[in-house]
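Below is one structure, written out as structure tokens, with a few remarks after it.
What you see is the complex with one protein chain gone and the rest in place.
Right, subunit A next:
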Amino acid sequence: MNDDSGGERPSVPGSQWYDAEAGPLVRPYAMTGGRTKPGPSNVRFDLIALVVVDDEPPGPAEEALLGPEHRSLLTLCRAETQSVAELAADADLPVGVVRVLLGDLLESGFVRVSRPVPPAQLPDERILREVIDGLRAL
């Protein structure tokens, strides 16, 4: 911490000790193997895309091969259908990282993802009515 005590010695990268305030020791995109975009299927995960666990997920053998972050996302999805934004907040990971990890889970068949509704067909009048009534009833 007190590097300034021996001022003549340049600090060697990687030689310092870090405490919690320095943030996570693992760089976020290390969890994705450096990938910043979801895999070949090229899905775009909207923040409110809903993630559901697949009815017929791969067996425990495949699941054992998953990394810890993949597994914690999967656990969160199992507890409740959640949006990408909620998953990121609960897993305490940046959204960009969660998107990549979810892409892996989607490709290996652990989860399914709802496609965001195209804006043009979004406000179905019946649904908007339902939303307004629902808000009034809160």
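For the reader, a short list of remarks on this structure follows.
One rule holds in what follows: contacts are C-beta pairs under 8 Å (C-beta built on N, C-alpha and C of every residue); 3 or more make two chains touch, one makes a residue touch a chain; residues count from 1.
FYI, contacts and distances are computed from a predicted model.
The chain not displayed here is annotated in its UniProt record as "ATP/GTP-binding protein", chosen from "Cytochrome c oxidase subunit 3", "ATP/GTP-binding protein", "ABC transporter permease" or "FkbH-like protein". Taking the whole complex into account, subunit A touches the unshown chain at residues 28-29, 46-50, 52-53, 55, 78-81, 83, 85-86, 88-90, 94-97, 112-119, 122-123, 125, 127-132, 134-136, 138.
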